[in-house]
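Apart from one protein chain that is not included, each protein chain of the complex appears where it belongs.
So, chain A:
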Amino acid sequence: MRDAEFFRNWMAAAAAAVEREADRLTELDSPIGDADHGSNLLRGFTAVRTALDAEAPAAPGAVLQLAGRTLISTVGGASGPLYGMLLRRTGKELGEAPEVSDEELREALDQGVGAVAQLGGAAPGDKTMLDALLPGVAALATSYRAAADAAENGALATVPMQARKGRASYLGERSIGHQDPGATSSALLLGALADVAERAEGAR
């Protein structure tokens, strides 16, 4: 079972990963986006870390809902509402239980990713976050590491795709040949989850 601390650790690990990779995310966002993905997410996840430290929610669902709400209000770009929706919907699905099973987390994340798809109106292959999130969450049935790897591969697989959503879509064929920054940050989020899960196993 996973408690609120596990989820706070996940968000802290995600914030650390974003901090580490912010420059790379912004670099990826330069040729096909408006070169602010790294700085936007850094601002958002720094605020998440501050909010979680201040409020220290006692339930997994509450941790993710607070994180999601914070991202929506602080990121300032499209990744704010999209990641905000992912975490808030996942948190809502988890409800108020003080501990949740891996199976419950998997199902809740599935709903969260569905909410992202609905909000953004993107489909697999559109060169978006979904190209990492969908294979990542599908592979959660195997293991957290498998999910992280699948998301990472999903992000790499966006390179030859032509963007059909967001600012990159205005570039048409010129968007081909660049890795999608949103899919890349999604892989970071699932990578952070795998790291935290493995650390928790090691501590047992």
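The rule we apply is simple: a contact is a pair of C-beta atoms (placed from the backbone, for glycine too) under 8 Å apart; a residue touches a chain by one contact, two chains touch by 3 or more; residues count from 1.
FYI, contacts and distances are computed from a predicted model.
Remark: of the listed names "PTS fructose transporter subunit IIA", "Extracellular solute-binding protein", "Cytochrome c assembly protein" or "NAD(P) transhydrogenase subunit beta", the one matching the undisplayed chain in UniProt is "PTS fructose transporter subunit IIA". The chain omitted from view is touched by exactly one of A:G76, A:G95, A:G125 or A:G177, namely A:G76. Contact with the chain not shown here comes from a single listed residue; of A:T26, A:N40 or A:T90, that residue is A:N40.
Panel shows chain A; residues 34, 36, 40, 72-73, 76-82, 84-85, 88, 115, 119-120, 166-167 of it touch the chain omitted from the view.
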